[in-house]
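I am attaching a structure below and will ask some questions about it afterwards.
Left out: one protein chain. Kept in place: all the others.
In order of appearance the chains are A, B and C, and numbering begins at 1 in each one.
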Amino acid sequence: MLSVEQFLTLAAILFCIGLYGALTKRNIIIVLVSIELMLNAANINLLTFARFGLVPAINGQVFTLFAMTIAAAELAVGLAILIALYRNRNTSDVRDQDLMKW
Amino acid sequence: MTGNLLTFIVLLPLIAALIIGFVPRSNQGQARAVALIATALSLLLSIFVYAGFDQDLAGMQYTTHYEWINIAHVYQDKALTIGFDLGIDGLSLPFLLLTGIITFLAVLASKNIQHRVKEYYLWVMLLVAGLYGCFVALDLFLFFLFLELTLIPMYFLIGIWGGDRKGAVATKFLVYRGIASAFVLVAFVALAFKAADATGVISMNMVNIADAFAKASPDLITAAFKQGIFLVLLLAILIEEAFFPFHTWLPDTHEQAPAAVSMLVGGVLMKIGAYLLFRIGVGILPDAVQYFATLIALIGVINIVYAALIAMVQKDWRRLLAFSAISHMGVVLLGVAAMNEAGLQGGIFMTISSGLLSGLLFFLIGAIQERTGTTMIGALGGLSKPMPILSGFLLAAALGSLGLPGMSGFISEVLAFIGAFDAFPVLAAVGTLGIILAAVYLLWAMQRTTYGPTTAALEGVSDAKAIEYLPMIVLTALILLIGIYPSILGDLVNPTILSYVTGIGG
Amino acid sequence: MVEYAWLVPLFPLVAYLLLFVLGRRAQEGVVTAIAVLASLAAFVVSLMILSEVQANGPGAPYMFHWLTVGSYTLSMGYEVTALNAMMLAVVTFVSTLVFLFSKSYMKGDERFVVFYQYLSLFVFSMLGLVISPNLLQVYIFWELVGLCSFLLVGFWYYKPEAAAAAKKAFIVTRIGDVGLFIGIMLLFVATGTFDYAGVFQAVESKNFAIDWISPEAFITLVAILIFIGAIGKSAQFPLHTWLPDAMEGPTPVSALIHAATMVAAGVYLVARAFPIFAASETALTVIAVIGGITAIFAALIGLTQNDIKRVVAYSTVSQLGYMVMALGVSAYVASVFHLMTHAFFKALLFLAAGSVIHALHHNQDIRSMGGLWKKMPVTGWTFLIGALALSGIPPFAGFWSKDEILLGAYASGNTLLFVIGLIAAFCTAFYIFRVFFMTFTGEFRGDKDTWDHAHESGPVMTIPLVLLAIMALVSGLFNSPVTDYALADFLQAGGLHYGAHPEHVSWMPYVATLVALAGIGLAYLMYKTKSINPERLANGALRPLYNLSYNKFYVDEIYHYAIVLPVVWIGRILNFIDKWIVDGIVRLVGQGTYVGALGLKYAQNGQVQTYGLITVLGAVVLLGAAMYAIGGVR
């Protein structure tokens, strides 16, 4: 029998992998991908509670749908910014993007 | 209709600010006209409120209530209700009228602002709305909003139109009063949540809170809790009211701000602290005020003497007047600390009187500065000859400020000191030093400014213009009116004070 | 008529308001007419009141509600007692004459109207003070009197000395006023009323709502505090320094201040509130001592002054000392009697001096006068009458009243006070005749041009002089065997029986007269016949004493160094502390924040991943702490 804990655990592990990637990877694309990983983990949680929660409801699925839509939009804009940045500065390394320092 | 009068009074300046936003930048006269009309209308409505006010009642009148924020289960299953509640009683009505008069006259006195005129009036209108709001708000949350609304416009009014150190002073003002606001917020939230223990609903309405505090058993709301809140509130008041040792923003502000803004600061803005002291301190936490009475009286006396001694050696009229105002507000503390009828009434009288006098004095100093280009006492002299009328009014204002009978300052001092002598004879006796010192520094400055031989540079300066008569005459007349017939103010505040004092005794 | 007593102060007030409305362009004649007529009307009403009071005795106070303070009610009103009625008549009489005199003295001044405004306000304030039935109202008018003296002394505002003198007058009297202020505040706190009647009742029953002090000590404290007010107003030692300086004002103002309005207020207040003082032996002693010191002190200074107005001014201080001393020895009637006679002859002396000064184009130094008798006979005669009255030569007014005071001092058993009184009387006679001889006899010592232009003043000035001279001659008779001590009976009709008329001592009038004659004789020898050379005396063995007197015992200097400078320095030090320590801490906090930010900004390295990492670590710590604290998710 499946349990809530299993799904939550999977999501937590996935989230941590994404987090680690987002914090350490140098290529902006991979950082973006890592963020998607975290979003996916969150989606798993949403769906878990929609199915197994105290009050199962379809709302969880609708929320996930919204989250995915926003994630797609975010990725599109992110990649566009990346392209523009790359064109101007000829690098896609996160650590070179430090214009906002003191 | 009458129920919404207060709403209109507060909204008019906001609407005016909106309209000024749409006035073309090139047409400066329009912005000024809009501001004048709005403040004049608000003043008229305030007078209308006064006319319809029942002076025999102690409670709130003209109450307006709109539901605003209601959240269930905020904390321990209690609901939070915040309302758009306005109302007025004998305590706040004098403040409302003071605001109306000073704001209108300050806008009138802003004629010499020539630079970024539209913005100036926009900020002034926002400030005016905040000032009105503070005195009519019944909801603590609303009060806090209006308090913050006074903060930002003042920052820009000093920062853009101020003197040579405007940037630093504007920041100083903002930081000082911002800190005070933080304390105010802490005290308000604590009050509302504690009152909720008694009523079951977290209401920010000050009438409800006062009720809850008055009726709750000492086990539910302990004396220590009240004292704690009051200390926080007192700290805020000391900063708002520029009391030693938190006073240094006031002389700087007065020195740097344009004259009309100084009128607003000295006339109204500074009095919000005193209003808080009466409304929240005496009105909701009388036991705590009583408990700390000696401390308050001591702070009051220190301020009276300290500020007066410093005022004596100031070289700039504006700084002198700032310290003089601090000294006067010390008398308010002394009166409040006495916690009896005469002391409280004296405190209110002194607050209103100091507002009117500050307004008049800063207006006159502004007029002198406009003509001579300086407010340094040493650079002036013999002004009686070229400008007898301005000098005459300056003398009248200075005499009123030093407590000459027949003017508002005197009856305020008498009442406050009657109260103080009843409760703290020794401290009150020390405080009377302030009466002597006030005569010393004001007459010294008068002597150096308007008496003596006229220097060649000042020979040709012009006297009062037609438009300047209105502020001078109105303010002087009010100061004289309160001095000669104090019942006009006393009868207004008396029912409220009696209800406070009976609250202390019973 | 007594119920219309409010009319008396109303007339000058109306005159003030009328003149205020008329403004500066009003004609001098119109202005004088308004002021003089108003004052005259007030005088007529005062006389009617006086006669009614004499016939029917004093009336009850008329009160109306002024302000409600919680459960207390403050009232204003008016009241006529025997003392009030007499004061009203004296004040209005003197001020009418001064008003008339000023027309000519102030002729051509560009602020002529303003001068009359202030004068009218001054008289209004004094009359208001006189008919006040409660101490708060007294204080109100008390301060207004002070204000008017400030305005009038500083009338010639462009003269720095006048401005300084005006300021000094206001501030020094205000120091005294604060004593009075504290006194009446304490009285109100203790008795719940400002009314004389209520206060007297409470003092009599010793029933005070104050627990931190015994009733007896409280009465003494309050009495002394009220007396401090009188010290300031009546220029008693040690707050006398403002009065001689106040000579910078126009001479009619000096006459008004010295005779009828300002300085009389202090003595009047003590007399009016006498039941409070009578209840405290200590307070009376203090009063007597202060009065005695003032009398002798000012008389000694008067000996050497060269400014004609200053000499007369010091004589006022000295005479006020007499009055206060009389009150201190419970010679109530004698004091009030002297207050009245002094008002007449002092106004006379000042106006006569003013006439001289006017004739000499505002030269006041007696060293450059002389021989003016020939040029100004009326002024000379009237000045002589005033001087004789001041010296106490029978049958002039001063003789009767001063005799009473000396008698009172003698009867009190305090021999020292009596001796002081005699010495002061000797000095008084000497200095006033020194002025007389140097001014009116001998050769003119000024420049010839001035001499040629000097002439007797016109009738507008001489008529007041003559009228006052008549009063200086006869007013002493009101309380003499001739009228069977009518004034004493009149004053005591209201139930005040303090200092019941002491037994007459047969040798007293002779001693007093002899002492005065000795003083006059010495002045005659030194300044008329020059048989004793004053220069030699001054430069010889008496040099240190002369300097002490000439420099007014260095009181001004002592105050300057002992009080004014320290206070100013305290102010400076506090200002320094305020600027560099109180505000310095504030600025230090600001600077500290700035410096800290300068260092901390390097934490903002622009690396998004560093920020994220720190956020995560922070979140982990916070979450962990929260979990630990609440023990899990609940």
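FYI, contacts are C-beta pairs under 8 Å (C-beta built on N, C-alpha and C of every residue); 3 or more make two chains touch, one makes a residue touch a chain.
FYI, contacts and distances are computed from a predicted model.
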item	value
Among "Urea transport system substrate-binding protein", "ABC transporter permease", "Multisubunit sodium/proton antiporter MrpB subunit" or "NADH-quinone oxidoreductase subunit J", UniProt-listed name of the chain not shown	"NADH-quinone oxidoreductase subunit J"
Contact list for the unshown chain, restricted to visible chains	A, C
Options C:60, C:482 or C:619, residue touching the unrepresented chain	C:619
Missing-chain contacts mapped onto subunit A	1-10, 12-21, 23-27, 29-30, 32-34, 36-37, 40, 43-44, 47-48, 50-54, 56-59, 61-62, 64-66, 68-70, 72-77, 79-84, 86-87, 92
In subunit C, positions touching the absent partner	609-610, 613, 616-617, 619-620, 623-624, 627, 631-633
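The definition used in the following text is that only the chains that are shown with their structure count from here on.
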item	value
Chain contact topology (line, ring, star, complete or other)	line
Farthest chain (mean CA position) relative to subunit B	A
Distance between the centres, which are taken as Cα means, of subunit B and subunit A, whole angstrom	54
Intercentroid distance (Cα basis), subunit C paired with subunit A, Å	90
Per-residue overlap in subunit C, given as positions that touch at least 2 other chains	none
Contact set on subunit B toward subunit C in their complex	171-172, 175, 244-245, 247-248, 306, 309-310, 312-314, 340-342, 345, 382, 384-385, 399, 404-406, 410-411, 414-415, 417-418, 421-422, 425, 428-429, 432-433, 435-436, 439-440, 443-444, 446-447, 450-454, 485-487, 490-491, 494, 497-498, 501
Subunit C residues within the subunit A interface of the complex	601-602, 604-609, 612-613, 616
Subunit C-facing residues of subunit A, complex	19, 22-24, 31, 94-95, 97-102
